[in-house]
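One structure coming up, written as structure tokens, with questions to follow.
Here the complex is missing one protein chain, while the rest keep their positions.
Then we have chain A:
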Amino acid sequence: MTAPGPALSVTGLVKRYGGRPVVDGLSFELRRGTVLALLGPNGAGKSTTVEVCEGFRTPDAGEVRVLGLPPTDPSLRPRVGVMPQAGGAYPGLRCGEMLRLVASYAAHPLDPAQLLERLGLVEVARTPYRRLSGGQQQRLSLALAVVGRPELVFLDEPTAGLDPQARHATWELVEALRADGVSVLLTTHLLDEAERLADDVVIVDHGRVVAAGSVEALTSDQATGQLRFRATPGLDLDQLLLALPVGCAAKESPAGSYVVEGPHGAPIDPQVLATVTAWCAGSGAMARDLRIDRRSLEDVFLDLTGRQLRP
């Protein structure tokens, strides 16, 4: 089962529509057994990229290898699961029928009944696809992508339009897939989703990679050097400043919310943290929600792709 090489490699991918490149020299790699999130504003070229990898569109330039093979290689079909951004089921078939139909294409499918249960679709198993709610259609589509027990799955916005419960069920499924060695490429607009699920993140804009790496790497070297906590209002900050290294700043705003900045804007180090907690203890105050700010993926994303609305 351990085949060498990445699950997916995309090198210099170009796709044009009417002369306009919508994917413009994209390169990235999905390591086996990991989750990679493709992030980017509307129209960035995520679905186009995924569909090239799925073999639905032919690239204008560049090379794509799926499990070491060209994307259209027929031998990939049982090995790859696909969840398109929308649609893809017979409107007249019932939810359960559609899942069992796609399961019947596979030699060793997952138990459709169990999948329906895990994804909260038991109640609507006998409802025709066209009468399912958007979120239910979305969950069925996810089930269709994994029922054949593929090695690699492509999920194009798997949680778009899902309620919080369904989103968590989807996240659990993706985490379980990863734990069982399945490679996952997903696209999303939810930064917390990428933060939670992905080993690696590729941020795409105008068809190009604007940032790539692990969530850690993308966010940690962007530490803001702030420590925040909540405690009883009106603590004596002057006393704290005396105890902290020179150059630190501290303020209470609003009442009960405290922010401490590292010396001259440097990151918070263990010394500062220890001083703050000792001072709290000395003041008889319980520090709650204490955290050292990291820039969120959202900040990184907005900085890289701009705050303007996309057409």
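In the analysis below, a contact is a pair of C-beta atoms (placed from the backbone, for glycine too) under 8 Å apart; a residue touches a chain by one contact, two chains touch by 3 or more; residues count from 1.
Convention: contacts and distances are computed from a predicted model.
As stated in its UniProt record, the chain not included in the shown complex is "Efflux ABC transporter, permease protein", which appears among "Formate dehydrogenase subunit delta", "Efflux ABC transporter, permease protein", "ATP-binding cassette domain-containing protein" or "Electron transfer flavoprotein subunit alpha". Checked against the full complex, the one of A:23, A:144 or A:240 touching the unshown chain is A:144.
Shown as candidates are A:22, A:106, A:273 or A:290; the residue that touches the absent chain is A:106. Touching residues on chain A toward the chain that is not drawn are 1, 54-56, 74, 77-80, 82, 84, 86-93, 97, 100-102, 104-108, 110, 118, 144, 146, 148-151, 172-173, 176-177, 179-182.
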